[in-house]
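Here's a slice of the assembly, chains where they normally sit.
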Amino acid sequence: MDESIQNPGACAAPAGKLNFQPSLPVMVKLAEKRCETQNTVSLLFEHPSEDKASFRPLQNAPGQFVMVWLPELNEKPFVISYISDTGFGITVTVRGNFSRRLSELQIGQKVGFRGPFGRGFSGMEDYAPEKIAILGGGCGMASLALLAQKIPEANIIQGAPSSSELLYAERFPRQIIFTEDGSFGFSGRPTQWLEGKLSGGVEMLYTCGPEIMMKKVVSLCNANGIRCQAALERYMKCGIGVCGQCECDGRLVCRDGPVFSDSELQQMPSFGNTRRNAAGQRIKL
Amino acid sequence: MKEKNNTQAPETDLGADLCGIKLKNPTVLASGVLGISKDLLARVVEAGAGALTIKSVTTSRREGHDNPTVIACEAGMLNAVGYSNPGAKAAAEEFSNVELLQVPVFASVVGRVPEEFAAAAQHIMKCRFRAIEIPLSCPHTPGYGTLAGHGSPEATERITRAVCDVTDRPVFVKLSPNVPAIGELALAALEGGASGITAVNSMGPGMLIDIEARRPVLSFGFGGVSGPALRAVALRCVYDIYKATRDAGHEAPIIGTGGISCGEDAMQMIMAGASAVGVGTAVYQRGVEVFGLISRELREICLRLDIKKLKDMTGAVHG
């Protein structure tokens, strides 16, 4: 399966000169804001008016990411969580200054995008939809949204602390939902779905969410003979495989990932344990 | 082993020698690209690099500039990372046992004043790095490099001496291409005790503007230019340094860096006077695999041009 994961980074390089692919932000106007939860908002944009090689949202594969630029502030990674012929969107959970400023944008204001970058989820063609599980925790659902949209017949499982923090509850009506406080759906954590007999027959699982949760999901999958892929988050600077900032056990999350397969994750001792901060310092998750 | 399999002409010797440090091929990972962890270095070794340079470290931890810090445009890359690093002590932990990697690894340190260079060097050289590089040439970090006047002959000599005083391993001084007489700077570095020269750091600085945002794209406003846009200037710098140092009777090796992305580029750089070639931005163009690819292409070129030892080509254009 590892081989079947497409790595857009590891370009088969012809001898001689390559063209230099620009990676400059393309400015796009905010068209619509959609409140998802109390601290999470989706921002919807029209597609760029000119086709520029450095931002092609329609080429985005579920699990890839884009770099989002607020001039004079910063640029940070987000996934495309909505896509249609006319536009695309991202879902932003307020965590700090940048995500807050992003969530406060007004309709008509412009945001810079470049990407998509990295390697998304793969292999879904090899499984019948009902043999596939898509398991997200909290804001991680954003990373899975386009996958869920692509395979609506798959088992879609979401976990959240409480009903008020659920993402896309109405967007994917067939979701199996776990809330820690029992305010909606099953009471408990989405890992229970794997622990219980609910997952019977599932052969492939895609996950994104808090890394501690993903760590548990992956080990449950391993124990139950379910193949799986997880989307990681690491601090990013360049987003294009140069600065090394997003390093995780010798892999670049921005280029080799953010999606990694079960067998790759097994060789990544940092998974579920440590990450690096903006200075490149290794810290506990 | 791996090397041998790729080979089309097993007899071609791609070996390089930097102050007695033997490289099985002349490709060197340039500082600031990928070199933030031992695991990443191991991966670059696997990809076929002949030697490695870590990302520059300072005495204390730095977060660097805000994003965007690295941007590719039509002809090359602009970066203003701003020396983010965990500080020399944390870096020394990260790179403990660095000697276990199968190729020579070079440290890289910077500071604001000679004492800071020396302090960072002392910390980091507790690891078994084979040499240490000091960039006096960053064009986009206030307090450091050319923005701090480190690129004058006097500062070059002074800082070099301060670092040489605290280590017995070879010191490479990394120069900026944005100077009128780079040969003189190289001589100043050798005067200060350097064993070799790395040429060059990124160029400019340059700027790119987003016309819709009406702002510079890089958060810091401007940044160093690397990649294809730099190659011709870097080549001339290496040519000038080779000539100036040889004319003065020196034999210091040069790590020629700037825009190298294929075997042909590397060969041009070697003929201009380089003993090894630094590769940074090309990791973006061709992936980490670029190191193995450049070696393979160099081997093909040697075969075609009937060159038995690549080493013999250093400075060939001066003949």
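Chains here go by letter, A and B, matching the order in which they are written, and residues are numbered from 1 within each.
One rule holds in what follows: a residue touches a chain if its C-beta (ideal position, glycine included) is under 8 Å from a C-beta of that chain, and two chains touch if they have at least 3 such contacts.
Being a predicted model, the structure only gives us computed values, none of them experimental.
Look past the single copies shown: the full structure has A x2, B x2.
Methods note: only the chains that are shown with their structure count from here on.
The distance from the centre of chain A to the centre of chain B, each centre being the mean of the chain's C-alpha atoms, comes to 35 Å.
Partner chain B is touched in their complex by these residues of chain A: 9-11, 13, 15-18, 20-25, 27, 67, 69, 71-76, 110, 112, 236-245, 247, 249-252, 255, 276-282. By the touch criterion stated above, chain B contacts chain A in their complex at residues 32-37, 39-40, 42-43, 55, 61-64, 66-77, 79, 81, 84-87, 90, 94, 208, 210, 212-213, 215, 217, 219, 227-228, 261-264, 280-281, 283-290, 293, 297, 300.
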